[in-house]
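Of the protein chains in this complex, all but one are displayed in their positions.
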Amino acid sequence: MSGLDWLSAIFLLVGAAFFLAGTVGLLRFPDVYTRLHALAKADNLGLGCIVIGLLFQADSLAAALKLVLVWLLALAASATVSFLVAHRAWRRGIAPWRADEPGIRRHDES
Amino acid sequence: MNLAFDLLLIAALLWSAGRALTTPDLFRAVVLFIVFGLLMALAWARLDAPDIALAEAAIGAGLTGALLLDALGHLRGPVRRKSGLIAPSTVMSSEGAGPPAFPTYFLNGLAIVLAVALGLALAGALLLLPEPAISLPREVAAAMDASGVAHPVTAVLLNFRGYDTLLEVAVLWLALLGVLAVAGGRAPGRAPVTPRSARASLKVPRLLARVLAPLALLVAGYLLWAGAHQPGGAFQAGAVLAAAAVLLNLAGLLPGGATPRWVLRAGLGFGLLVFLAVAAAVMGQGVLLQYPPAWAGALIMLIETGLTLSIGLTLAGLFLALSGASRQ
Amino acid sequence: MSAGLLYALAGAALFAFGVAGLILRSHPLRKILAFNVMGSGAFLVLVGLGQRDGTADPVPQAMVLTGIVVSIAATALALALARRQREHGNDKEERDA
Partner (left out) sequence: MTMDLSALNQLLAVFLLANLVLALWRVTRGPTPADRLLAALLFGTTGVALLLLLAHAGGGMALVDVALVFALLAAITGTAFSLRAWRREEDDERP
């Protein structure tokens, strides 16, 4: 494998690690706001790293630009939906989880 | 590694479909079904069918979810009585089942046994089927030179089996007529009602819709152009166009309603009319929809352009007709 | 066993799921979902069986492509009918459930 291939592999692996972190967050975090946070931040960073990793494998400039466009679109979608869902949850009176209050879902963090 | 991917994906497909049908909560069922549709797109990607994956992704992500979630608001919970009395709906949705009587248990058991038997019989038939005498991929490859396009799926859709596609577009059109007939009779072109609290949060989806709708137009154009030589074509492009209309409607930028204006009605029929006109013009060849080889490429592109417009408008109309109607 | 055949078998199972759901569930929305699961099963059988030897077959792919678009149209029509039925206060479904 050439130097570029190694660089590509490293970015891909880092991206996969972020996805793992996002999944763990989605499964383990105590309320909808924190889980949104895990999904919107870690997964999009993971997607970014995977896109960068694949850029090193792209055949042409057009293919590379398309990959970047895919990432930007995913970012826009995540940002919008995260905002809308969090806004709606807040409106409906779902209280954010706090570490200093014995929350009803406290057992989930163990 | 491929086998691991396939088995995991198939397990997820069966699980999401099974849970969507068995879970007592209707909202959960709808979300699981949306997940199922998106998993199907991954399955098509694995099955070497990127054309279907494109269509399933566009419909699964852009239409199914919006259609079902919008309908859920009207279909869940207890039935509204004429007196206006509505039972408290603290749960998101429920079908409210009491304990069934004995004959119900028996009949349910019978239905399950029959369904399992059907599944086993189908699986057995699939495994015992003899090898086909004719290889369709080889037949298609042999005729590709005369088709006018370079992508086999487009050649099948618009040339070798063009009459199927013609009828299929007519069916799509009839479905929209049905929806308009059922959802019709309400105020024309009324803007979707936006509750006060939702207005502030509408700014963000509005911005998104203003950015994404032109991009969706671009992607639809790209898919239409791509269809001649790689996966893509009128159906995928039309589905993307329709999804853009759905997003605009959700953001309150495009009114719903069950009575389209005449320009829209003309657009709805345009693709079908172009298709019929081409079919009539090439009647002289003796076979239905047999294009002269020199013209095939141009004629297919003409039909596909018309179809993209009509399929996009029809699919969008299916959502808009239901979305604009009876918010109260 | 080729990937095509594997997905075709999954399609057969999905079809059976859909049939069971269509018979056993009473809510119209659930019946619509079950019908769609049946359809997806049939599509998987068509395409998967067509390429059980491993080569992509454009003919069933083209059929299924149009089939998917028709099934979303049928779904929308069914949803419109279900809503109409509900708006007209047909409470039979409550007794059925």
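Read from first to last, the chains carry the letters A, B and C; within each, the first residue is number 1.
Everything that follows uses one rule, which is that a contact is a pair of C-beta atoms (placed from the backbone, for glycine too) under 8 Å apart; a residue touches a chain by one contact, two chains touch by 3 or more.
These figures come from a predicted structure and were not determined experimentally.
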| item | value |
| --- | --- |
| Chains on display which the left-out chain touches in the complete complex | A, B |
| Among B:L136, B:L212 or B:A296, the residue in touch with the chain that has been omitted | B:L212 |
| Selected from B:V31, B:A115, B:L176 or B:L254 as touching the chain missing from the view | B:V31 |
| Residue among B:A41, B:A115, B:V140 or B:L254 that touches the chain left out of view | B:A41 |
| Sites on chain A contacted by the missing partner chain, in the whole complex | 1-2, 5, 8-9, 12-13, 15-16, 19-20, 22-23, 26-27, 32, 35-36, 39, 43-44, 46-47, 50-51, 54, 57, 63, 66-67, 69-71, 73-74, 76-78, 80-81, 84-85, 87-89, 91-92, 94 |
| Positions on chain B where the hidden chain makes contact | 1-2, 4-5, 8-9, 11-12, 15-16, 19, 23, 27-28, 31-32, 34-35, 38, 41-42, 45-46, 48, 50-51, 53-54, 57-58, 61-62, 65-66, 69-70, 72-73, 89, 92, 195-198, 201-202, 205, 208, 212, 215-216, 219, 223, 226, 230-232, 236, 240, 243, 246-247, 250-251 |
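Just so we're on the same page, only the chains that are shown with their structure count from here on.
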| item | value |
| --- | --- |
| Graph class of chain-chain contacts, one of line, ring, star, complete, other | line |
| Chain located farthest away, centre of chain A as origin (C-alpha) | C |
| Distance between chain centroids, defined by C-alpha means - chain B, chain C (Å) | 12 |
| Centroid spacing, where centroids are CA-atom means, of chain A and chain B in whole angstrom | 28 |
| Touching two or more other chains - residue numbers and ranges from chain B | none |
| Multi-partner residues of chain C (at least 2 other chains) | none |
| Contact set on chain B toward chain A in their complex | 197, 201, 204-205, 208, 211-212, 215 |
| Complex contacts: residues of chain A adjacent to chain B | 73, 76-77, 80, 83-84, 87-88, 91 |
| Chain C partner contacts - residues on chain B that touch it in the complex | 2-3, 6-7, 10, 13-14, 17-18, 20-22, 26, 29-30, 33, 36-37, 40, 43-44, 46-49, 51-52, 55-56, 59, 63-64, 67-68, 71-72, 74-76, 78-82, 95-97, 108, 111-112, 114-116, 118-119, 122-123, 126-127, 129, 136-137, 140, 152-153, 155-157, 160-161, 164-165, 168, 171-172, 175-176, 178-179, 182-183, 235, 238-239, 311, 314-315, 318-319, 321-322, 326 |
